[in-house]
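Only one protein chain is missing from this complex, and each of the others stays in its spot.
Chain IDs A, B and C follow the sequence of writing; residue 1 opens each chain.
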């Protein structure tokens, strides 16, 4: 039980810290920077890190990676979090999911052509899986790809695609054979997002921002060499992406949002009917302490995952606990924050803590869906960790296009 | 929206109240009365009520019933609850479930022979469905009945049988054909509990009392005329009993146990760190108010059910809400009661409120199972009230004795 | 005993439901959310003309004198439709007049409120916290009221407001004409933009004590809150029921893994839990309606219990409606957010939910002591 760095780790941390101190300040965006300006800065910052060897930590050197360890990556991420460089989640997808998938399933030429630019921030990736009719059940997608000589012609629609509006390349799953059960008729492609027929539309969320997109495909042509895996064998490639995606969750900043400080500040300004401020009242303490126990527990679970990674073990389903608990309790505590403020809790104009609480109330509803609902997550824990039986899948052997298979 | 009795109802209530005032006092058990003494008194009290026509309210007069209305029954139960006459749940089973089932499925001779004595408290009933391997899934029972001439020979074991140790007659479900799917090979009997080969053993619960029994059958012989329904057609009879059982829940006193008063008393003796007693603290108020809202809500739901009954409508699944919510919140609030008492909350010796809280902590765990678990109850609401699809039943068409069907 | 709406009340409910389905569907509410129009004066006046706002007001003041149960049934339907109208605020002002207003005040305001020609509201909150005397700084002296109130519901549109302010160190209630002198209103962005909120600054605004004498004050405010809480509980229940129907319909329609999502126990049980919470809230609301209608001594406990129960039910239904819908629900275009926002508005409209819980326990403790 030890939180101290080993000597090697400490040395690396010092090196990183010095490098960041010297280089990060040039990349700090202005407070009023537009998204386009932030993206530009993020590209430049990524290129700078690539020059110094601080990208693709666990990827081979010949691809432009560092050929280093997960521990180094953790240390770098921790240190980077202390400086105000831009952070755009989408930039992580290529290095953490895109390149590993290319390495496993793509023609080597694609790997050598795209890996370097991806690590340097020149190529940003998005992942186009979900559709209006296929959320938790990714294999139910309907976007069609039809072979035409050496090319495939794609028509259909994706949704909840993060970062599609800034992405250069995309990972795309399509249906190529509707006559077989749904998992068996899928084919996976990589796609230049500037291809004719690709249209990206921002999707406004209930909290007013547009972090996701809808993507429409109209007769989009993809050369067959951009196919990953076998024809109708795309589900295997999807599984590869999902397994890497779960690892990426460890670095997910969104689950780091917590309301402990805003709630403490808000409560400290509200006089308690029992005297003093609400901070000392049993009602507030009961709720905040339980909440803090979840927040702290998840934080420490991340340390246990780092420990696994540093031992070259693959973290298990506990990596998903943060996602599965924090969003729900964030939602509850956001409502609680409004509750203690009472009638005035409806209005966020004047109080930054209430503003953060209200924003969390909406965003938490979204977090609860991101990366699979909590219900799916609990199934995964029950099945993979506890060894309980899988749900019955009535459509496992039904052709996708049959009435029962297609929905 | 009216809580007042109609004129007829008010007249009947006055009549009942007068009759109770005149007759109930003779039947009040001494505080130290043994179970046997209580049972004896309960039989006498039931006979007294039968003489006055206050039993079998909705059963026909020719069977010894009142030929009256459900509203009369509700009024009588309400008024009876104000006096200290003995109350033994088991005595309700015959009138509310046994006789209706006999009327629907038994030979008329059994009806005329048993209905009167049952209403007069001379014949007490028990229901032998559950087995160690068949709880929620009643149709999975294994107790065998094999035909031998005009008789059936029964071997097997039942469990969680309330009142079997005081019952004169029992309702029994057995397996007569294991070669067909489980619902199709069951046969239903009524049984004299004094038959040779019937052994009743009390089953001690974790709260120290023995309200349930195990019942063992060793070559018990039942004449075929005591069969209800067709051979292998017992499931239809079970469904009749269950539908009457749900009605009986309305009168269930056990779900009436609540901790509002004990918690208020306990909290009023505990000084709050914020001054005054805990009763005024926000932590206590938050918990108790939510709890009271459930207790009061269920209480008022009973009034809605009474309204349905008085309109000759059949109450729906809302009748199960009490069972499905009170036990769970009782368990939570019992733990909360111990929590506020702290270290001293472990000990119940000196404080009757803590004693009730601790007893509730254990009994609530039992209530959560009684009459089907909450999980089964939610399925019923989801399917019957909300119209959602049934769970997949993999064993619906599998012979009981096949490896998949028999468990 | 008849613990249900009467046949007449149900028929009226049905009529109102049809009227609202035609004139106030969710697209209408959404246009309010999108800022295309604010609180709907037209709908409000229409409701007034049709008599939906005056059933509990005595006939001598332009109402119908039909008691409160029908008014509760109306609140249920307005809640179900998420109607963006100044319902509970205007009701509270009417009740204030009936409970403590002078004869002149009653005659001046009640008929116009009953017809939907006038919008009334109430201004009590100044800061975060419960509704408490020590959190009220507004002052009234010599018929002039000075102070600042936040989160005044329907405050951008209201014509008249009841204000809690101090006079001689005690809290009293005042009527203030919002079109009069000394009034500055600033719209506020609230959690539910389908209910307009405003900050109102009073600068020596002409203010009239509620009632001829200083009979107003704290007990009247508590009583008004309790009476209004019953109506709000029904509005919440209506919203919760609509959210459950929406979630149930989606769970039947949407398929995943080859089955309707409503076939999975996780979703079935979630919907059953909403149903259970709604039924508990309904029962508590019915009891409170009876207590309000009969002016029972149980009203303070019944009203607080009903509001606590309905707040829990609507919050749950609105939240889990989103969860059943999955990703689609978080799009701005999606109707789920209408419930999610309204549930919070109604939970906070009458002060901190914790204060309502404390009222439940205080009433229970008082009943025990009595």
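Rule of thumb we're sticking to: a contact is a pair of C-beta atoms (placed from the backbone, for glycine too) under 8 Å apart; a residue touches a chain by one contact, two chains touch by 3 or more.
This one's a predicted model, so the numbers in the text were calculated from it and none came from an experiment.
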So which of the visible chains would the left-out chain be touching?
A, B, C
If I consider the whole complex, including the chain that's not displayed, which of C:264, C:286, C:314 or C:356 touches that chain?
C:264
Full-complex touch with the removed chain, picking from A:52, A:77, A:153 or A:264, is A:264
Of B:34, B:218 or B:346, which sits in contact with the chain we cannot see?
B:346
Per the touch definition above, residue among A:45, A:152 or A:284 touching the missing chain:
A:284
Missing-chain contacts mapped onto subunit B:
130, 132, 135-137, 140, 159-160, 203-206, 208, 266, 269-271, 273, 283, 331, 335, 338-349, 351, 354, 358, 361-362, 365-366, 368-369, 373-375, 378, 391, 393-396, 398, 404-405, 407
Where subunit A meets the chain that is not shown, the residues are 1-5, 9, 71, 260-261, 264-265, 268, 279-280, 282, 284-286, 288-290, 292-294, 296-301, 303-304, 306-307, 310, 318, 321, 324-325, 375, 377-379, 381-383, 385-392
In subunit C, positions touching the absent partner:
264-266, 269
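The working rule: only the chains that are shown with their structure count from here on.
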Geometric centre distance via CA averages, subunit C-subunit A, whole Å
40
When the C-alpha atoms of subunit A and subunit B are each averaged to a single point, how far apart are the two points in Å?
52
Could you pull out the residues of subunit B that touch at least 2 other chains?
280, 282, 284-286, 392
Would you give the residues of subunit C that are in contact with at least 2 other chains, written as numbers and ranges?
259, 267, 354, 358
